[in-house]
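Please find one structure pasted underneath; my questions will follow.
Note that one protein chain is taken out, while the other chains of the complex remain in position.
Our next item is subunit A:
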Amino acid sequence: MTPGKTFDVRWLIAGLLGLYGAVLTVLGVTDGPAELAKADGIRINLWIGLGLLTVATAFAAWAKLAPQRRDEG
């Protein structure tokens, strides 16, 4: 397959994880006592959300700084 310069799976990873991270971060900030109690007091949505945003940013940065070439690897 020759995706050429248009398809780079790193952008897909960044996009999906970025969206997931944003949704979880918002949820995490607004989580009430019931959600906190379920997760043994940990604001789990917030932490996982921030983690996902970090990974998404890393993939976006990698894709931006080292664009895909045919001989890249």
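General remarks:
We adopt the following convention: contacts are C-beta pairs under 8 Å (C-beta built on N, C-alpha and C of every residue); 3 or more make two chains touch, one makes a residue touch a chain; residues count from 1.
The working rule: contacts and distances are computed from a predicted model.
One chain of the complex is hidden; its UniProt record names it "Sodium:solute symporter", one of "ATP-binding cassette domain-containing protein", "Sodium:solute symporter", "Mammalian cell entry-like domain-containing protein" or "ABC transporter permease". Against the chain not displayed here, subunit A makes contact via residues 1-3, 7, 9, 12-13, 16-17, 19-20, 23-24, 27-28, 31, 34-35, 38-42, 44-45, 47-49, 51-52, 55, 70-73.
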